[in-house]
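Apart from one protein chain that is not included, each protein chain of the complex appears where it belongs.
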Amino acid sequence: MSAAMWIHALLWLVGLLLLIAVVTVMGVWWERKFIGHLQRRRGPLHHGFHGLLQLPADMVKMISKEDIVPDSADPWLFQIGPLMVVVPAIAAMAALMFAPGFGLLDMNHGLFYIFAFQTLLPLGFAVIGWSCASKFTLIGALRAAAQLISYEIPMLLAALGVVVAAGSMRLTDIINAQAGVWYIFKEPLGFAIFGIAVLAEMNRTPFDLPEAESELVAGYQTEYSGMKFGFVQLAEYSVLFTGSYLVSALFLGGWNMPFLPASPLWLLLKIVACMTMTMWFRGTFPRLRVDSLMSLSWKWLLPIALVNIMAVAALALALPGIY
Amino acid sequence: MYADSVLVAALACVTGVLFVLALYGVVALLAPKRPNPLKNATYECGHEPVGVPRAPFRVQYYAIAIVFLIFDVETAFLYPWGLVLRQIGWAGYGEMAIFVAILVVGLVYAWRKGVLRWV
Amino acid sequence: MVNFPRKGVEGSTETMLLNVGPQHPSTHGVLHMMCEISGETIVSAKPVIGYLHRGIEKLAESRTWQQDIVLTDRLDYVAQFSNEWAYCRAVERLAGIEVPERAEWLRTLLVEMNRITSHLIWYAGVTMDIGALGTPFIYAWVARERIFDFYEAVTGARVMPNWMRLGGVHTDIDSAMLKEMRDFLERDFPVEVDEYEALLVGNEIVQSRMKGIGVFSAEQLVEWGVTGPALRASGSERDLRKDVPYGVYDRLDFRVCTDDVGDSLARCRVRLAEIRESARMCVQIIDGMPGGDVRAKVSRALKPPVGDVCVRTESPRGELGVLVASDGTTKPLRFRVRSPIFYNLSAMPHMLPNHLLADMLVIFGGIDTSMGEIDR
Partner (left out) sequence: MGVVDDAEQPGFITTTLDKLLRWGRSRSMWPVNAGIACCSLEMMTTGAARYDFDRFGIMFRSSPRQADVMIVPGPITKKMAPIVQRVYNQMAEPRWVIAMGSCAISGGTFVDSYNVLPGAETILPVDIYIPGCPPRPEALLYGCLQLKKLISETSTIGSSRKPMYVPPVLPEEWPLELLGEYDALEAGAVWVQPERDSPPVTPLGDAESAPEDEL
């Protein structure tokens, strides 16, 4: 790599860090505000303009809170835990393309790269839960791991439908292939499966079992205080961003918009819409039980995903002009 | 191109590690550190922790992990197939259909054996 | 350490002792539930109580008959009027005090409104337990706050009213306030309840969480001593308001809400039906309210004759019994409460085994605990 490319890469990485910070601050603020209004109340209001300074205040407080390491915890794993969630979250974002040619690197296997890092995150949750040596965190960790292994396969199979249709794993190719018709209309089944599975991979309601508050106090992060808890929040919201990006890019046409010129603005709008959707779920739905969570994945999503991929492949071969 | 992406991944990981470590440093500077035996005890709803927290868990858990392994490998096979599907045509489709059918038989078997039932 | 009976769960390896509570988001107070779990299945469970034991029954013996009404408020702090009424009825029967007609009507009105707010607290709690992030919880508080405004206007306090007196009630409710209550209960409230019902019973995930969970027959529940909505959800028609009418219940037209499925969802439906039924009863009471005095003359230094009296009432959680014994002085000789939740809770070790950890909260929410009354 040349020096220019190094500078390009470093600038992008710094930009991604800033993006993560902005996503977390605005995401949490928007979530609290949105759910607040769902619940007939106002949400953060008094600190900054309509509570915009609420999250910076939370961050400042978390940095200055004591960092407790329980005696029974595995000291190394306990300290490594935040690394295990923050690093994959940042690394997964390195492959995002925000417009044709506007991204850190347009990898020809970008989709696979994102999946590879995205699915490391629940592993980090499992490590966190295991390291704390508390019963609640242990159950939370087991649930996180079980959820990861159950929902990864339907997610990958649903995304494969898009790959077959686009004939590429490069994000730019996939999005450009949707300049005409979005894949949500060509593969509605794949979209449904992918949406559910991504929701589960992101640990969002109704799949927030690893941190089920009413059962496990705070799940895998029960023992995390101060900034360690902040790191987990950071990772969760950046993964929420990446997941929303994936849904927008694979099925909702990315930066394309019918009758209007392609623009990164549309992509951003779609991502915000997807994130808001998950917050809406969070405000409305209760939590699934752990066994119905597992049977939903193995007994419904997986067979349907297999049928879906074979059907999409057959259509792609039979109607090459349309699919 | 491939080497570039590996390099980008490595760079991103290093950035992430540095970011976390930098914040650890700030925390070490700013946060008070006053451990005491009660504080360092494991949280258990206000009780003294009882028993071993890392108790062995149910054996059914592993069965699901094994089923996952099988299907994860299958997915890894499916991706290259999906990429080149238009070149290999219906012959490739038929071969993969047989492969998927065998796996579905396996899934049905595991299902009937009750492996997919969560503990 | 507690000696747990070992019940073999198929394929179990080693069990883990999980302490749920007292500081836990879903114990509804300071209950400590010792659960022995294998994987996520509960092998055995044992409730440990006493974290809120304030010695109310003993304290009552050192205060005068009138002063004890203050303590009964704090017994079951979710259903304050029910406790007050049970105590007042017991002492009135002991001392032979005649309660004016209007006072009886007013008492019944407030107790039925209290049943609504108590069930709303249950609604808020159970939705939190199954993981809805506060939306039904806060919705329940909307109607509850409206009713609490009435409490405040009538009694001067929100949570601890201390409104009933021996021989009547402290303050009368004027007709304007009654009309306002009637308007709310007849017009706005059913709309709210429809929304609550849609949020809870109409939700697919809630149904999958609750249907078929914790199915118990009426015989089992009677054997364990369970009363109230939890029993009525299993098909039993036992309701003291119908069986041994007190207050003005014999003059009201209401039905006993039952369900014959007996699972957690049925308990939800019964409670939601009771909310509607209570609102309907309140409207009837306001319509039929007679005029007159609201308080009989009772001496401050009341000295009931020697003897003891036990009364039963239907509190929102089940059958609340109060025993008062007098030795002819100004202070009770003995004050004892048969708290419904105590008996409902002691059925937990029978109810919980072989359920998942998540089901524990659903079953536990189905009996609607309030620790103040258990620990007293």
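Going in written order, the chains are labelled A, B and C, and every chain counts its residues from 1.
Everything that follows uses one rule, which is that a residue touches a chain if its C-beta (ideal position, glycine included) is under 8 Å from a C-beta of that chain, and two chains touch if they have at least 3 such contacts.
Predicted model only: the values in this text are computed from it and were never measured.
*Asks:* Which visible chains touch the chain that is not shown?
*Replies:* If we consider the entire complex, the absent chain touches A, B, C.
*Asks:* Specify the residue from the set A:Pro56, A:Gly103, A:Gly167 or A:Pro303 that touches the hidden chain.
*Replies:* A:Pro56
*Asks:* Which of these touches the unseen chain: A:Gly43, A:Gly190 or A:Gly253?
*Replies:* Residue touching the chain left out of view: A:Gly43.
*Asks:* If the hidden chain were put back, which of C:Pro22, C:Gly131 or C:Pro304 would touch it?
*Replies:* Of the listed residues, the one touching the omitted chain is C:Pro22.
*Asks:* Hey, which of C:His53, C:Lys179 or C:Lys211 is the one touching the hidden chain?
*Replies:* C:His53
*Asks:* Pick out the residues on chain B that sit against the missing chain.
*Replies:* Chain B touches the missing chain through residues 28-39, 41, 43, 46-48.
*Asks:* Tell me where the left-out chain touches chain A, residue by residue.
*Replies:* On the chain A side, contact with the omitted chain comes from 32, 36, 39-47, 51, 53-54, 56-61, 63-68, 213, 217-218, 221-226, 229.
*Asks:* Since one chain isn't shown, list which residues of chain C touch it in the complete complex.
*Replies:* Contact residues on chain C toward the absent chain are 22-25, 28-30, 50-56, 58-59, 62, 70-71, 74, 77-78, 121, 124, 137-139, 141-142, 144-145, 148, 158-160, 371-372.
Definition applied: only the chains that are shown with their structure count from here on.
*Asks:* Specify the chain with the shortest distance from its C-alpha centroid to the centroid of every protein C-alpha atom present.
*Replies:* Located nearest the centre of all protein C-alpha atoms is chain A.
*Asks:* Mind pulling the chain A residues that touch 2 or more other chains?
*Replies:* 135, 217, 290-291
*Asks:* Would you please write down the residue numbers of chain B that are in contact with two or more other chains?
*Replies:* In chain B, 44-45, 53, 55, 57, 61, 118 touch at least two other chains.
*Asks:* Which of the residues in chain C come into contact with chain B in the complex?
*Replies:* 1, 11-17, 19-24, 32, 38-41
*Asks:* In their shared complex, at which residues does chain B touch chain A?
*Replies:* Counting only chain B, the residues touching chain A are 1, 4-5, 7-9, 11-13, 15-17, 19-20, 23-24, 26-27, 30-35, 37, 39-45, 49, 53-55, 57, 61, 64-65, 67-68, 71-72, 75, 78-79, 82-83, 85-86, 89-90, 93, 96-97, 100, 104, 107, 111, 116-118.
*Asks:* So in the complex, the part of chain C that touches chain A is made up of which residues?
*Replies:* Those residues of chain C that touch chain A are 16, 18, 24-26, 40, 127-135, 138-139, 142, 203, 205-206, 208-209, 356-359, 361.
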